[in-house]
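One chain of protein is taken out of this complex; the other chains stay put.
Up next is subunit A:
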Amino acid sequence: MAFTLYTLLQTAILCTNAIAVLHEERFLSKFGWGVDHGVGGFGDDPGIKAQILTLIRSVRTVMRVPLIIVNSACIVLLLLFG
């Protein structure tokens, strides 16, 4: 169980990539998790599903550009240093 901070970094990058890859139209709408399904809850109780959808959309919007940079850096470093 030797976790290091490096594995934490790897996990974070992989998870963020995984969330960013979920496509709205092709994938999420088939589950009923598209944009139009999530925004319904006004008031003080959005519910878990709406929260998850908001989280996915915000991660996609915010982390798109930094993820491109970080992924390219990872690819270059892994190519150079194995």
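Some notes on this structure:
What we mean here is this: a residue touches a chain if its C-beta (ideal position, glycine included) is under 8 Å from a C-beta of that chain, and two chains touch if they have at least 3 such contacts; residues count from 1.
The rule is short, and it goes like this: contacts and distances are computed from a predicted model.
When the unshown chain is looked up in UniProt, the name that turns up among "Protein YIF1", "Coatomer subunit zeta", "Pleckstrin homology domain-containing family J member 1" or "TRANSPORT INHIBITOR RESPONSE 1-like" is "Protein YIF1". Which of A:3, A:31 or A:81 touches the hidden chain is settled by the complete complex: it is A:3. For subunit A, the list of residues touching the undisplayed chain reads 1-5, 7-8, 45-46, 48, 51-52, 55.
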